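A protein chain is absent from this complex, but the other protein chains hold their places.
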Amino acid sequence: MHATLFYLFAALALMSGLLVAFNPFSRNPVTRAMFLVLAMIALSGLFVLLHAYFLAAIQVLVYAGAVMVLFLFVIMLMDLRESERRRVGAFAAVLGLAAVSGLGALLFGALRQAPAGTEAAVGSTRDLGRLLFTQHLFPFEIVSVLLLVAMVGVIMLSQREAE
Amino acid sequence: MGDVFPQLAAISPDDAHGARYLLLAVMGVVAVGFAVAPLLLSALVAPRKPSEIKQSPFECGLESKGDAWVQFRVQYYLYALAFVIFDVEVVFIYPWAAAFTNLSTGALVAMGVFVLLLAEGLAYLWIKGVLSWK
Partner (left out) sequence: MIDWINNAIAGLSAQEQFALFGLLKILVAVFAIVLPLVAYSVVAERRISAWIQDRVGPNRVGIPFTNVRVWGLGQPLADGVKVLLKEDFTPAHVRTAYFWLAPMVAMVPALLTLAVIPFGSVLGAQPMVMADLNVGILYTFGITSLSVYGIVLAGYASNSKYPLLGGIRASAQMISYEIAMGLSVIPVFLLVGDLNLGQVIAYQAGGAWLVFKQPLAFAIFLIAAFAETNRLPFDMAESESELVGGYHTEYSSMKFALFFLGEYAAMVAVSAMMVVLFFGGWTLPVAGLNQPATSLGVGVLQIAVFLAKVIVLMAVFIWVRWMLPRFRYDQLMQLGWKRLVPLALANIVATAAVLFWQSTKS
């Protein structure tokens, strides 16, 4: 049962991920965004299978429910017909390839370091909160600064748009 | 809380937790069926008499001109950005709230700094007029 569900969610995530990048049927950016939402939800299913319930909930709340809504807004802000026609430029292709290979190297490194067959992480949201505020206090505070920087970024953007 | 409801604690052991998500998936299937079935039924029984007038976009009696697609004002987009930032903030506060009763003074101060920085961010957005609808 567990294995079946894993393959189901993994296939769903991979398929919709592929359809985001290379959709043979449609060049509509909204369609791509919606497949990305589907991929996020499939990932959240995978987190549930790992017993990472908090992460699963966050995956839906933040990625599917917030970040993707922002993506949709951005898509609507652009001229849609224009972006449907647009081709990938050489610069964008090189940059994209570099990002993909960087991420791939990181993933490969992490997989090599991870001990085989780790037990599923059993822990509640409360344990997570405790860890976050004891062992990982410093990264947590960095996150708060990062969020502040993001807000300043919002203002920079808005003022450039206003001009 | 287990002492208030010993019965509840007894019937919901933690090892069955994963199975509850399976019920959630079943609920998802039922919910989708609940939404799809009436649409299919209506597609089967509803009459179909298309005409040119019916198929035109709804406007106030005028012929509509051009595509509906217009560029939106940037304000909507800024609210969406602020929303993502605050959503992440909310997500960080929840585990803190759940663990609050067992946390040290240091954790309280840490969250105080976190909330203060975000309140500062909110104030900054406010002063710069991002939050006002113009």
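By written order: A and B. Residues from 1 in each chain.
Here is the rule we use: a residue touches a chain if its C-beta (ideal position, glycine included) is under 8 Å from a C-beta of that chain, and two chains touch if they have at least 3 such contacts.
Keep in mind that what you see is a predicted model, and the values were worked out from it rather than measured.
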Visible chains in contact with the missing one: A, B
Touch criterion as defined above, residue of A:13, A:64 or A:151 at the omitted chain: A:64
Chain not shown, touching residues in subunit A: 28, 30, 34, 37, 53-54, 56-58, 60-61, 64-66, 69, 72-73, 76, 124-126
Touch list for subunit B against the chain that is not drawn: 1, 4-5, 7-8, 11-12, 16-17, 19-24, 26-28, 30-32, 34-36, 38-39, 41-43, 45-50, 54-59, 64, 67-70, 72, 76, 79-80, 82-83, 86-87, 90-91, 93-94, 97-101, 105, 108, 111-112, 115, 118-119, 122, 126, 131-134
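Going forward, only the chains that are shown with their structure count from here on.
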Subunit A and subunit B, separation of their C-alpha mean positions in angstrom: 16
Touching residues on subunit A, where the partner in the complex is subunit B: 48-49, 51, 53-54, 58, 61-62, 65-67, 69-70, 73-74, 76-81, 124-130, 132-134, 137, 140-141, 143-145, 147-148, 150-152, 154-155, 157-159, 161-162
Complex contact set, residues of subunit B against subunit A: 17-18, 21, 67, 69, 71-72, 74, 76-78, 80-85, 87-89, 91-92, 94-100, 102-104, 106-107, 110-111, 113-114, 117-118, 120-122, 124-125, 128, 130
